[in-house]
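Apart from one protein chain that is not included, each protein chain of the complex appears where it belongs.
Take a look at chain A:
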């Protein structure tokens, strides 16, 4: 009767090496997170979290990652994220760290938070702009960000993907 409760963790990949962006893909991030959970919480922790662990959304340009896990074990996942040290993909590995931005119960709440967060980030970038060209680009982006309401979906709302 009770719905399968999940928790969605919105994270940001922080890296000093710009080449790390090319490693930001679901398989690499998923493996890095699983490896960190195994190191910190052992076989039991890995087994618990793996039940429903997936990378739901990924944006390599901003380094945003949305992870999903069971509600009962999200603390195991949360506490293991600071132990992610590198991303590895195609035999290349680069050091990085994961910053947790938001924990939500549905994708929609994380989406709303991400939009506000990105808007604030753009404003900060606007303040630090050096030339007029960049300024105009950023202003255009700021004015155009919004949450588009897709046609009402039947069933679960997990397929909502209207981030601009």
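FYI, a residue touches a chain if its C-beta (ideal position, glycine included) is under 8 Å from a C-beta of that chain, and two chains touch if they have at least 3 such contacts; residues count from 1.
Everything that follows uses one rule, which is that contacts and distances are computed from a predicted model.
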Record-based protein name (UniProt) of the chain missing from this complex, from "Phospholipid-transporting ATPase", "lipoyl(octanoyl) transferase", "WD repeat domain 54" or "RPP14 protein": "RPP14 protein"
Option touching the unshown chain, where A:12, A:38, A:72 or A:88 are the choices: A:38
Touch residues of chain A, complete complex, unshown partner: 37-45, 79
